[in-house]
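Report on one structure; see the data block that follows.
Note that this is a trimmed complex: some chains were dropped, and none of the rest were shifted.
Each chain gets a letter, A, B and C, in the order it is written, and its residues are counted from 1.
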C-alpha cells in the first residue's frame, strides 16, 4: 500500500507561507468568550488580580521556552509576543508560529491555573485565538505596543468607573448611561468626587498592563576571598507595569529590540 | 489619550486572509515534540491505548463544540478536522480557525488528561502545531483522508515490528537494520514467524486510526401507551476504527460530506 | 564580485504563490482609464464595433498562444480567460500567470490596432490591469461566466438607452435623470416607443458579449478516389455571441470544460 498515489494532496494543496525577513513578528493571542469564562469562574470586576497574574506567569514561561521572543505585552485576556526581527524560528512559517504559540500558551494556562486559583476548579476549557502581524521597523513596532497600551488605559479607565457605579448600586444600564460621552477628565472627576478614588493610585498592573522581557539584573555570582560579593549583570525575565508609550522605557532598554545586532 | 494616532498599525499591517468558498477546510494538528512528551510520561510503545483514547475524547469534544466540523480522523499524536464545504465559521478567516482549533484541542487535552491517566501527573505542557488546507471537491477530500490512513498503516506496521524486535532483546539500531528495505509482506512474515503475531489481529484503533463523526443511531425516545419503545434516528457523535480508504464507508455515510446540500 | 552576499534578497523576500490545484483559474483583464482612451480615439458610443472586434482578435490570439486557456469571455474593455482546472502552466504560479496574460494581451492590442483602425494612430498607450481568481468546481465557474454576461446585459441595456437619448438631443445629465430607477421593461418600452428600436434586434455582440473557445468544426480534409469530400471533426478557435447563462450552450459544448478528463 504505497502512499504515493495520495501524496499529491500534500504537494498540490499545502502551502507554507513564510513571513518576510527583517520584520518584527507579533503573535497576539486573545481569550475566546472570556466574558463568559470570567463569569463562570467568578473573576473579580473590573480586574481580577489572580487572573492577570496567571496570564503574566504564562507569558513568562513563553519567554523561557522560546528565546526568540524578546518582548511581551499583556492586558486583560490578551497577550502580544514580539519575536526578534531576524528570527528564523520555524523558518518564519506563519502557521507553525501561530499555532505553536497559541497552543503552548493555552497549555500553560491550564497547568498553572491551580497555582493562582487553588480553590477553584476549571469548569470549562479556556481557549484563545491568535493572529500574526509583521512590523518592518522600530517605529511601527513601538507604535504597535503603544496602541495596545493606550487601549489598555481607555478600557481600564472606563471599566473602573463602570464597576464603581455598579457596585454603588446602579444597574449596568444606568452606569453605561452615566459614562456615555464622558472624557478622560470627566471620569477622573467622577472617581474622585463620587468615590474618593484617585485613578492614578489604582494598581499599575491594571492601568498600564504588563510587559515581560529580559532585564539586566545585577546578581551576586560568587564571593571573593575576602568575603565580598562578586556581581555580574545577568539577563533575567522580568514582569513590569511601566509606561511603554513614551521614549524613556525604550531608551533605558535599547538592547531589547536590538539583540543580535 | 486618543488611540487614533496608533490605530494605523492595525489598519495598515493586519490582514484577514479568508479561505476560498466551496472548499472543504481541513485543520490538521500535530503534537509538538511528542517523542519527548511520550517518553517523559512513559507512554507504551508502539501504541499507548490511553493516549489514543485521550486524543479521541478531545476530538469528540471538538465535534460537540463546533457543529461545522463534520469529520475528524486521528492517528498517533495527530488529528485532522474537516469543516463542511460551505462553513461560514468565523467568515472562513484562516488565522481564527487555525488558532481556535489548536487552542481548544490543547485545552481539552490538559483537562481530560486525568480521566485517562489518573495516576500520572502532567509533567510538561502538551502542545500542538497546526495548519489549514483547503480541498475543492469530494475526490480531493477523500484522497486527503486516505492519505492519512495509508500513512497510519505504514507507520504502525513498521512500529509494530520495530518494538517487537526491541522488546525481544534487539537494540534499536539492530531493529532498524532488520527492517531496512522490507516490504509489507516481509513485515507480516516476520511478525507471524518470529512472534506468532497476525498483524490483522492487532487492535483496529492501532491499524486504522480513529474516525469521529455524527452517526445515524436508532434511539428509544419514549414508550408508547402499550409500553412499546418508540425509536427515532438521531445523530450521535461516534468514534470508529474503520477503513476510510475504500468506497464502502463513504457509501454508507454519504450524508457526512453532504450535510446542508 | 560574487553575488552570494546579496542573494538573500531573493531567498528571504521573494515568494512564489502557487494557486491551489483542481481549481479553474480565471484571469480577468480590464482596460485602464478606457473612458479617456475611448474618447481620445473617438470610439463610437455606446459600442464601437471595431474596438470590440479588436478585443476579440486579441482574445483569439491568446487561445492560439496558450493552449491551456479553454474559454474566454469578453465585453466592452474587459476579457476573462479561463485556464483548465488541472493546468500546470508555470506551475500555477500566480504572478507569472497574471503578468504574462496581461502583457501578451496588451502587446497584441497594440500590434493589431492598425488592422481594425487603419486610419487612426494610437495616440496613447493602451493598458490593462488584471486579477486572478480560482473557482473550485463547475457550478462556480459557470456562475462566474453568467455573472459577467448578466453584467454585460445590464450595462448595455442602460447604455443603449442613454446614448439614444443623448443623440436625440438630451444632455448627459437629462439622459441619466430619465433612466434613473427604470426597470428592464421600462427601458424596452422607451426604446420601442421613443426610438422604434426593438432591443432584441441590436447586434448580439453588443447584447451578449463575445465567447472564444475551440469549437468542433467539420472540415474537408481530403477527397476520396471518387471525388467525394472526406470530412473530419477538427477543433477550431471560434468567436460567438451566444447566451452562456442558460444550460444549452454548456450542454452542447460539454467538452470545453472537460478537456483532459
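As a working rule, a contact is a pair of C-beta atoms (placed from the backbone, for glycine too) under 8 Å apart; a residue touches a chain by one contact, two chains touch by 3 or more.
The shown structure was predicted, so the numbers you read here are calculated from the model rather than taken from an experiment.
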Assembly size in copies, with 3 chains present: 4
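Simple rule for what comes next: only the chains that are shown with their structure count from here on.
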Same vs different contact residues, chain A with chain B, by half of numbers used: same
Distance from the mean Cα position of chain C to that of chain A, given in whole angstrom: 52
Centre-to-centre distance between chain C and chain B (centres being mean Cα positions), rounded to whole Å: 46
Distance from the mean Cα position of chain B to that of chain A, given in whole angstrom: 31
Where chain A touches two or more other chains, by residue: 8, 13
Chain C-touching residues of chain B, taken from the complex the two chains share: 20-23, 134, 136-137, 139-140
Chain C-facing residues of chain A, complex: 8, 12-13, 15, 17-18, 20-22
Contacting residues of chain A [partner chain B, same complex]: 1-3, 6-10, 13-14, 29, 32, 95-96, 98-100, 102-111, 122, 125-135, 140, 143-144, 146-147, 150-151, 153-154, 184
